[in-house]
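One chain of protein is taken out of this complex; the other chains stay put.
Order of writing sets the chain letters: A, B and C. Residues in each chain are counted from 1.
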Amino acid sequence: MKPLWHKLTEMIGRTQKVWYVALLILVLVFPGMTTSYWTDVAFFFGLYILLGLSLNIIVGYAGLFNLGHAAFYAVGAYTTAILNTVLGIPVLYLLPISALAAAFFAYLITKPILHLRGDYLAIVTIGFAEIVRISLINNIGGLTGGPNGLLGISRPELFGMRLYTPTHFYYLVWFLVIMVILAMVRLEDSRLGRAWNYVREDELAAEAMGIDATRTKMLAFVVGSALAGVAGNIYAAKMTMIAPESFGFWESVVIFSIVILGGMGSIPGVVVGAFGMVVWPEIFRGFAEARMLIFGAAMVLMMLFRPQGLWPSPRARRAMESQKKSRPSAKAGTA
Amino acid sequence: MKKFALVMLVLVMAFAVTACGSKDDAADPIKIGVQGPISGQWALEGTGFVRAVTMLAEEINADGGINGREIQIIQGDDKGDPKEATLVAQRLVNQGVVAVVGAYNSTATEPASAIYNEAGVLHVTPSSTATGLTEKGYDQFFRTCFLDDRQGLFAAEFMTGTLGAKKIALIHDNTTYAKGLADWTKIYLEELGAEVVFFDAIVPGEREFGPTLTRLKNVNPDAIYFTGYFSEGGLLLKQARDMGITSTFVAGNANNNADFIEIAGIQNAKGAIITTEPIPTDIDYPEARKFIDDYQARYGEMPPSIWTLSAADAFRVVVEAIEKTQSTDKDKLANYLHNTMKDFPGITGPITFDEKGDRLGTVHRAYIVNEKGEFVPYSN
Amino acid sequence: MTLLQVRDLSKSFGGLRAVNDVSFEINKGEILGLIGPNGAGKTTVFNLITGIYRPDTGQVMLASDNLVGLRPNAITKKGIARTFQTLRLFPNMTVWENVMAGRHVRTRAGFWLGVFKFKSEREEEKHIRETSIEYLKLVGLEHLKDELAKSLPYGDQRKLEIARALATEPKLVILDEPAGGLNDQESWELVELMRKVRDMGVTILLIEHDMEVVMNISDRIVVLDNGEKIAEGTPEAIQQDSRVIEAYLGKEEEESSWHF
Partner (left out) sequence: MEMFFGQIINGITIGSIYALVALGYTMVYGVLRMINFAHGELFTLGAYMAFTMIVSMNLAAYIPNAVVALIVMAVMVAGLVAIVGVLLERIAYKPLRQSGRLAPVISALGASIFLQNAIMLIWGANYKVFPEGVVPSITWEIGGVSITLMRVLILSTSLTLMIALYVLIQRTQVGTAIRACALDHDTARLMGIDVDKIIRLVFIIGPALGGIAGMMVGLYYRQIGFTMGWHYGIKAFTAAILGGIGNIPGAMVGGLILGVAESLGAGYISNAWKDAIAFLILILILILRPTGLLGERVAEKV
């Protein structure tokens, strides 16, 4: 673990190290400070950070408007559930397999639709996600258990320890969250990460630079879906029962909102977004009835007054700032 | 990035401070949780749970409580969502409940049941009928609803026997409960030698059943058995009659609701039959009558569905166990419910549990809609 | 030596014949100007060469490779880079990152290397950054490397686009009206830059409206009118050519209707 720690500190830099270490300690001791209820809330917070980060690759980095992310999440969860209940393969062994299954599924369905733009892509992804959900309900291949879903998924085991308490799952998910955030920070500043941004900014120009836009967009879907598959695996392990109703359009909207709320393409934005979507409502349980109403209004208001999100990526922030400065019109070229 | 770390720290701190909730030990009142979808698509059902349980608890408290201790009801809204169900269950456990009535749908009950089992909390669901729930060997898990197979058997016997139907069409709505009931009914119908000439699902929330019914009309069944909910059941019945389908219309217990008749229209609903637990007005138990009267007096309307009554029974069973064992120890309570309690006078009929926690016996009856648009006991 | 050979290229849109049997060659190391009145089909020829459109008939050969049917990115990989008539930078990314886009096609790291940052990836990343700076120095923008592309003055954006194209290490760079919208001073700088690029061994194909620029810098010129080649030769010869003069006089000098 030492080289990793080195890299970690190296990446964060000296002055910030203190804060990150404090944060890490807090994450480590949190379950000890509180009840199993809040530990579970923190578990779901972590789970939705994973889901948000996974969609952030597709929506935030590559600019692909995916409103059917729950489908990939579902594929991960069902892969785990089916292979565990039918073949008895231990849940944690299925983690990479669920990721692969979701990635493969993404590879298959996104291939023909990548040329679609903006809202059209959004509609197609909604359509695919609905088809997935309906197929699960109709018990395709007799494997998905129909509307009942699948029951009796076994508890994961790690180093001979059976994971079942909220605290166990809390550590499992937050370990993954930290690992994935580290991976994302690195990816953002890599050749692939930039390629995603180029395609988002201007697909044609990216192609002219020799970037295979189709492949790059596909990779965004594949990587993002793989991560959603991981989240699905954890979810199945935690719940021990999954059903199609957990993977409907609404779930996609929630994940999408996490990305938009925080700021597209921003890792801290995803964390803030997940906090807003998962933890905030738990703190304010009283407004249950009007919760969705407020949420809808917030979405509109966000677009009107803070379209870059609550915690935009440095890039988006710079873009907003430079918009305020006067700048020469790019249209001059045609005049 | 430094700012990020700082803000996150503050957020997590705030979170932790909020989190330092109450860890309540055996204080004076006995805490009983009620969990269900108080908001969301099944809000009606969850609200029914809460109302029934709250009303009964207040009545008991007015009479001095159980064993001299007051009952405190703690409600948890799970929206019918398994994630929320987990959180609600954790919260109820943290708040020190002795027993929980609830979770409406099986997908919410499942993850909650594991938490209650690990925490040693008595758990009675009024409405989750998935068979697998009682297969996990939890000794403190019970249900006051019948498994789908009981009603399926009754419906199959009723349709083939009493109605003398040979060709039967089955329609469900692809929800856990309706699909289960349809599957069981099909099994028993085939055992009894009837022919299932049509078996298909409609989609909840759908309004146009023309395509399904046109196909159904072609096979001309003697009876149609619909296992879904009243909101679609009423429409299905109306559209079937509009299309000139005259087969006897039989519907499952989720159609035991006045809106079933209202949506179909009295003219169409007349002669339709439902299979259900005894409807309150038809039960001889004074408990049932009293419950219905009290409920109506207090909330100004009839209980929204059979599950409300089942929730009331779940609560009454819990109270009975606490009263009889003079204890709140889950082993004693569970043991009492498994082994000692026989034919407890429930609102939905006599209640006895088997070793798995499932309810024994069958109490289903058939009711027919009369000319005034009321359910009355079916008689030849 | 011939670098690019365009043979019998034709393309129709609906009933309109945009390019009709056009053939020309570009020799290694030269600057070829492609001119013609508006709607003559210049930009369509560009798009046919760079793979945005697929020709109905004809061939495009880069050295011995046939480019027809290849995707634009594959053509870039073979060694043709381009700029756009209307600027197409990555507006919300930095100047430096824009040039790094050009390095993409000459580097390899993918997902796993990006996540695990093995030594090979770190070295490659360092190489990308360093070479990108070199190209920025070439066009004189290195001091602006951390600015957002869209905040640059127009002339600098033109230069940045050229630097980005050069970063792909092309054999041939195609410039689509690089002087469009530039003032005299900037145009002059541009001519200098093109000479420098040519001296680096990169062949240039140039569409330009600014006749002064074209005549000044081109080694040879190809003239299109109504989708057909009407003349080819040295700048001096073209200026004398009666068909060319007629073609230009016959049309109004108005802004192109070919939006790019």
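The rule is short, and it goes like this: a contact is a pair of C-beta atoms (placed from the backbone, for glycine too) under 8 Å apart; a residue touches a chain by one contact, two chains touch by 3 or more.
What you see is a predicted model; the values in this text were computed from it and never measured.
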item	value
Residue, one of A:29, A:86, A:179 or A:297, that touches the chain absent here	A:297
Residue, one of A:20, A:43 or A:65, that touches the chain absent here	A:65
Contact partner of the left-out chain, one of B:214, B:296, B:326 or B:340	B:214
Hidden-chain contact residue, picked from the options B:205, B:286 or B:300	B:205
Hidden partner chain, touching residue among A:126, A:241, A:255 or A:270	A:126
Touch list for chain A against the chain that is not drawn	65, 112-113, 116, 118-120, 122-124, 126-128, 130-131, 134-135, 137-138, 204, 249, 253, 260, 289-290, 292-293, 295-300, 302-304, 307
Absent-chain interface as seen on chain B, which is shown	39-41, 43-44, 174, 200-203, 205-212, 214-215, 217-218, 231, 234-235, 238, 242-244, 259, 262-263, 265-267
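In the analysis below, only the chains that are shown with their structure count from here on.
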item	value
Chain contact topology (line, ring, star, complete or other)	line
Reference chain C; chain at largest CA-centroid distance	B
Length of the line joining the C-alpha centres of chain A and chain B, rounded to whole Å	35
Whole-Å separation of chain centres (CA-atom averages), chain B against chain C	71
Residues of chain C whose C-beta touches two or more other chains	none
Touching two or more other chains - residue numbers and ranges from chain B	none
Sites on chain C touched by chain A in the complex	50, 52, 71-74, 76-77, 81-82, 84-93, 97, 100-102, 104-105, 107-111, 113-117, 121, 124-125, 128, 148, 150-151, 153-154, 157, 164-165, 168, 177, 180-181, 255, 259
Residues of chain A that touch chain C when the two form their complex	7, 183, 186-187, 190-195, 197-198, 201-202, 204-213, 219, 223, 315-316, 318-319, 322, 325, 327-328, 330-335
Touch list for chain A against partner chain B, complex	12, 15-16, 19-20, 22-23, 26-27, 30, 33-42, 44, 137-138, 146-149, 151-152, 164-166, 238-243, 245-246, 268, 271, 275, 279, 282-283, 285, 288-289, 291, 311
